[in-house]
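One structure is given here, and the rest of the page talks about it.
The complex appears here without one of its protein chains, the remainder shown in place.
Chains here go by letter, A, B, C, D and E, matching the order in which they are written, and residues are numbered from 1 within each.
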Amino acid sequence: MTAHDARFVGGAIPLSGSVDMMHGSGGRATAELVQALFVRHFDNPMLRAGNDQAAFQPPAGRLVISTDGHVVSPIFFPGGDIGSLAVHGTINDVAMAGARPLYLSAAFILEQGFPLADLERIVVSMAAASRLAGVPIVTGDTKVVERGKGDGVFITTTGVGVVPEGVDVSGDKARPGDVILLNGSIGDHGIAILSKRENLAFETEIVSDSAALHGLVADMVAAVPGIRVLRDPTRGGLASTLNEVAQQSRVGLRLDEAAIPMKADVRAACELLGLDPLYIANEGKLIAICAPADADRLLAVMRAHPLGQEAAKIGEAVADDLAFVQMRTAFGGERIVDWLAGEQLPRIC
Amino acid sequence: MTAHDARFVGGAIPLSGSVDMMHGSGGRATAELVQALFVRHFDNPMLRAGNDQAAFQPPAGRLVISTDGHVVSPIFFPGGDIGSLAVHGTINDVAMAGARPLYLSAAFILEQGFPLADLERIVVSMAAASRLAGVPIVTGDTKVVERGKGDGVFITTTGVGVVPEGVDVSGDKARPGDVILLNGSIGDHGIAILSKRENLAFETEIVSDSAALHGLVADMVAAVPGIRVLRDPTRGGLASTLNEVAQQSRVGLRLDEAAIPMKADVRAACELLGLDPLYIANEGKLIAICAPADADRLLAVMRAHPLGQEAAKIGEAVADDLAFVQMRTAFGGERIVDWLAGEQLPRIC
Amino acid sequence: MKYVDEFRAGDLAHGLAAAIAREADPAHTYNVMEFCGGHTHAIFRYGVQDLMPANLRFVHGPGCPVCVLPIGRVDNALELACDPRVTLCTYGDMMRVPATGRRSLLKAKAEGADVRMIYSTQDALRIAVENPDREVVLFAIGFETTTPPTAVVLKQAAAAGLKNFSVFCNHVLTPAAITHILESPEVREIGTVAIDGFLGPSHVSSVIGSQPYEFFAQEYQRPVVIAGFEPLDVMQATLMIIRQLNGGRHEVENQYARVVTREGNRKAQALVAEVFELRSSFEWRGLGLVPYSALRIRPQFAAFDAELRFGVETKPARDAKSCECPSILRGAKKPTDCKLFGTVCTPESPIGSCMVSSEGACAAYWTYGRFRQQTRPAARSTEAAA
Amino acid sequence: MKYVDEFRAGDLAHGLAAAIAREADPAHTYNVMEFCGGHTHAIFRYGVQDLMPANLRFVHGPGCPVCVLPIGRVDNALELACDPRVTLCTYGDMMRVPATGRRSLLKAKAEGADVRMIYSTQDALRIAVENPDREVVLFAIGFETTTPPTAVVLKQAAAAGLKNFSVFCNHVLTPAAITHILESPEVREIGTVAIDGFLGPSHVSSVIGSQPYEFFAQEYQRPVVIAGFEPLDVMQATLMIIRQLNGGRHEVENQYARVVTREGNRKAQALVAEVFELRSSFEWRGLGLVPYSALRIRPQFAAFDAELRFGVETKPARDAKSCECPSILRGAKKPTDCKLFGTVCTPESPIGSCMVSSEGACAAYWTYGRFRQQTRPAARSTEAAA
Amino acid sequence: MCLALPAEIVSIDETRETAVVALGPVKKEISIALLEEVSVGDFVLVHVGFALHRLSPEEADRTLALMREAGENPEAEFAEGSAP
Partner (left out) sequence: MCLALPAEIVSIDETRETAVVALGPVKKEISIALLEEVSVGDFVLVHVGFALHRLSPEEADRTLALMREAGENPEAEFAEGSAP
């Protein structure tokens, strides 16, 4: 096309200012936004094809699919942002089947008035996280809602992955005697988020642990293909995740409080706000449950990986019809570790 | 467990009232909501497994993945609701690759205060749509945002499907001379929605055309495996979808206005509000582009399907470096059919 | 739809087109200005231009109520919208109109201002009744068609003694603007503007009647044919202008007799006269100050005048320098003559008034008509020839 | 964390546990009421009960500022929150407290009420300054610890002449409640309540000092040991009570000497006295009317009293009939004795006051301690034995 | 400018000065406060929710006839009746 033609085809709609209803109308503004932000930064052939879906030849093996909506506030936080989180969160849920994540989709729900510069920053961050993880974002969607009907940006990512031959991980496979392993300190993500909330603001050097765990998982299933349970203790924290597993497997789980890695900042912030770190969200942590005979090998493999250097055995499964999670406190007593009840609110008493 | 035990494990959290922050906390309330609504109504073994992902053995062939966020307002509308729409929308985007949809995921973003009865109605509707389509919802996610940071409920669905051997459908395959087919009347969904908007309220018997098109598509690709382009003209309407295809394929498209099926209600409502039906959303329509030699066979197959009874040839592809969509008006003139510019607002002039 | 579809029938169009082609004198050029955006829209949407002979050229006038509102008044509306007490109500068309710094009501809404799109003035009144703690301001715009509905709602508010409702009045008068196009000093600066005849407003005339154009037709010796907004109406009225010009006449004729009478809607006129009075001068975007071309709220209804209640002061504000709207509105230039057309200025992000509503000349040109010269090299249309 | 971790050391716990086991007379039962929810929480969270001999039983008292607020006052707060002019500020703990009809501030917020969770009274003041068009009401609750911060903010608001700030005062006094537990007529209806000694409030005493308990210890002949909230504090104070009982003493002793003095914080006391005055009687949830057990805002600060500004009237409101809180708070029953425990009444959906905050006896029992009898049949704890 | 359409009055509410009009199969409530008198079956020009004027079926027919004529009979002049 000549320069003259280009002028008639339509100049670029300026990508300054903020998200407008027209960006979600399905018209030229939507198409331009998709090209200028998503296709440009996520850049891969499937996305460039410009269809409403991505097509691929799957490798041999069972496939897994997982989805998560991301609604974090604040959108930018120490150690990440909603974009990197949306990539890591879904990669991790796929990886928790012992699977190798292959592709991601991303659906954005944008609030009218959200700064386009912030959106671009998020997209750049997603692109970087996806590239680093080697899991491309191959299809997506963009909707815009009126101001006051959203919260800046929500991102729902969905991932597909393939499970290596011989691996069969599921939350219902824990057996009495099995060992519970954790790859590092708990509560980092939740405390990093809380530290930036208006009213609660406190100073800490804690950053979110948000990270893609599929590399660690690949090492783990390679070393111990018979690994029974993998799960990432995200919202609801370690406590809620373990209660889920206990109920799925109909076993009791017993933790040793002293063995659970925790940073001093997390402990202090929890004391300050009256929160229990067992219920604080993580975004780069996993628990693994394996047969006792496999535990040492698995722990060694975890510790050899950058995301598992502080890995620890934190407890074991026991026979218990009621499927309680209990904990020997560092103090020497015992307590139940219940599901998170309601939501954790900072408290004065 | 004895009755006495059950009491200690925790009574059911009442599912009356409205969505609370605790339903998104990841704790017991979240787990109960998922069980009582999603697992109960969507009911399938993969979901019951209770993992954060679904695993399945894929059939042979290329796979496709597609995602869409659904943010419709009003949430309940003549002919459907956000739940059925979320099922149909993603099934259709998968089907537009010529694929057979296999599984869906569903991620909910709920606004604090949204009536749980409405949520259940939506879930029941999704379950019915998914069952009728034969495409189960096998994994999901639930988040809750504070009141004023959402709009009742948003649902992002993602689908995977498998492409039959020999089928290769893509928006960049239209060639000059190809024929454009449409399976029925345009604008029904958008007008059904608008008729319920406060301020605009008008009386019409129009209901949304929201429907799953994969059955129709299966018949079409079986009859004409060489079909070139399939696309559902959703938001942005027929005009925007055709502009997308024209740009992908670098061809011009010429429509014959008189050949485009349209209901009298849609025409009248558009006149009343100053809207152009070519830009009004559809949720049960598709355009197909095929070689001229295949057109009659394809049209016959479409008309034989319940969702294609009013199918028509509406135009053809032509050589055009500028990739314009043009239309011979019913009046006898010619006009460009541009992308939707901005968003369509009801107008007085 | 009865009384709609009949006037869009393609078969009649061909007959009329043939008649026009026959009767248009090849030795002449016919420059016909359609004052109204409604005509502009019909011409482009139905492809009427394609049915015209090469020597008949439509000149797209300023007749879009959204396009003519000067930037300063849109700035005022924005200030009102950004007042935290205020809920500003207006028609959908106004939402995207660019103000100073490319701001708009849509952007203000995106930033949190309480702006409501209404379909009818009745909606604004209802919002005021339902939200007694909000200052509800109706941002009233438009020609003689939207003015009576504003008058009705002002009288209803007064009758109900509503304390939280007011009107920011921007109603303008078409005959004054038509006159101005041929009379204003700017025309001389732009150069010779050859407008041979006018398609007169259709719906405006249903209210004011055809009588107000009679002085103009006589004074400026130009035929005026009141024309409906359907494509056949435009064609028939065009034929009537050609016939007047061929016959050396310059009369007011009424093609739209099914709705327009010589005297118009007396009840509506009385209501308007009761509630509004003339402004001695008002700015039109693209045209500048036009004497006696707008209305303001009478002192009896001062309690409902948002200009008084909020101390609105309209500051001079300039359109973008390179925007050619003033020349386009007078027929001296075409949209494609503007350097900004299609690059910086598009319907998604309009710079000048002509790109704002789908009835503006630049927007209609962009949306429906651009580049025929490129895709159809055979120069049947005047654009291609020009 | 200095002065925290030392008091949670497991090794010292074993020494103290051994001492308690040795010194507790097997022929006696020791019923020790911890008045404060802080103690209750420590006992359950750290498993202190597991370290106690079977004949030492902790009775969980009413000392949770959230749990003791009567339903009628929570109803008042809800009414305020639902006033469209009002922004209601309160501590996170209050958000879930059930009012009449199982409503709560959290639900009101979900339905659109403007309720803000604050960390400090200073936040409420800031919100008032930043939102001059809103009526900002601080829903002030709590014992002698939260009262001085409310006093500070009231004085600041008065100094700044804030027009849109007020306080809905619900501050209560612990010594009156402790006295009431042994004295009230209800105790007789419930049956014999054997409470042998009291763990006295720790942080409350940092403000009021240990002196206010002296009359009580003498009058009712019960030992009171002011105890810190860390688990070792609780154990050491328990040992001190055992020793007093074994020795036939009933004194006020101060285990928490690192923070508490006999006279407390005089500056805070003076501030409170300047701003507040005694109410002659106030209802405590679970305890009923307790004389001279609460504070109200003095007339000098009447302009900031939300009860006056909004004409708050507290209507009598009943707790759920089957709720056993009154008996539990007096040590006559255990949470598991309640039919609603764990079925209808859970922390997600509490019925009675004891299930509301994580410091309430029922909530602590549910969250940390339930069912030891089922998972650990060996009956070391008193719950299992009971 | 001034988007307006002819629609048929299907019912009238005198007290509220409103009417329901039908535009083909679509119905909408509008104000008739601007019209002197109006009856069910009349066609009116509807703009921003108000009826602006009645439509004359006779004039409509006459206009259509003239259009047809112009196409058929190139030399036919417009009838005097259509002048204002």
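We adopt the following convention: contacts are C-beta pairs under 8 Å (C-beta built on N, C-alpha and C of every residue); 3 or more make two chains touch, one makes a residue touch a chain.
Everything numeric here is computed off the predicted structure, so don't read it as measured data.
Undergrad: Taking the complete complex into account, tell me which visible chains touch the one left out.
TA: A, D
Undergrad: Which of these, D:33, D:152 or D:290, touches the one chain of the complex that we don't see?
TA: D:152
Undergrad: Looking at the whole complex, which of D:194, D:259 or D:273 touches the chain that is not displayed?
TA: Residue touching the absent chain, from the options given: D:259.
Undergrad: Among D:57, D:180, D:203 or D:222, which residue is in touch with the absent chain?
TA: D:203
Undergrad: Touching the absent chain in the whole complex: find that residue among D:183, D:251 or D:274.
TA: The single option touching the absent chain is D:251.
Undergrad: Among D:49, D:236 or D:353, which residue is in touch with the absent chain?
TA: Of all options in D:49, D:236 or D:353, contact with the hidden chain holds for D:236.
Undergrad: Under the stated touch rule, tell me which residues of chain D contact the chain that is not displayed.
TA: On the chain D side, contact with the omitted chain comes from 1-4, 6-7, 12, 14-16, 18-19, 22-23, 36-38, 63-65, 91, 119-123, 142-143, 145-146, 148-149, 152, 201-204, 206-207, 209-211, 214, 226, 229, 232-233, 236, 239-240, 243, 251-262, 264-268, 271, 359.
Undergrad: For chain A, which positions touch the chain that isn't shown here?
TA: 201-205, 264-265, 267-269, 271-272, 274, 347-349
FYI, only the chains that are shown with their structure count from here on.
Undergrad: In how few steps can one go from chain A to chain E if every step must land on a touching chain?
TA: 2
Undergrad: When you average C-alpha coordinates per chain, which one falls nearest the overall C-alpha average? Tell me, please.
TA: The chain sitting closest to the overall C-alpha centre is B.
Undergrad: Using the touch rule stated at the top, which two chains are linked by the largest number of C-beta contacts?
TA: Greatest number of C-beta pairs in contact occurs for A-B.
Undergrad: What is the chain whose Cα centroid lies farthest from the Cα centroid of chain B?
TA: Result for max centroid distance from chain B is chain D.
Undergrad: Can you name the chain that lies farthest from chain C, using the mean of each chain's Cα atoms as its centre?
TA: For chain C, the chain whose C-alpha mean is farthest off is D.
Undergrad: For chain C versus chain E, what separation do you get between their C-alpha means, in angstrom?
TA: The separation of the two C-alpha centroids amounts to 21 Å.
Undergrad: State, to the nearest whole Å, the distance from the C-alpha centre of chain B to the C-alpha centre of chain D.
TA: 54
Undergrad: Just how far, in Å, is the C-alpha centre of chain E from the one of chain D?
TA: Centre-to-centre distance between chain D and chain E: 76 Å.
Undergrad: Among the residues of chain C, which are close enough to touch at least two other chains?
TA: Residues 1, 4, 14, 37-38, 64-65, 91, 119, 123, 142, 146, 346, 348, 359, 370-371, 374 of chain C each touch two or more of the other chains.
Undergrad: Please list all residues of chain E that touch 2 or more other chains.
TA: Correct list: 1-3, 5, 23-24, 47-48.
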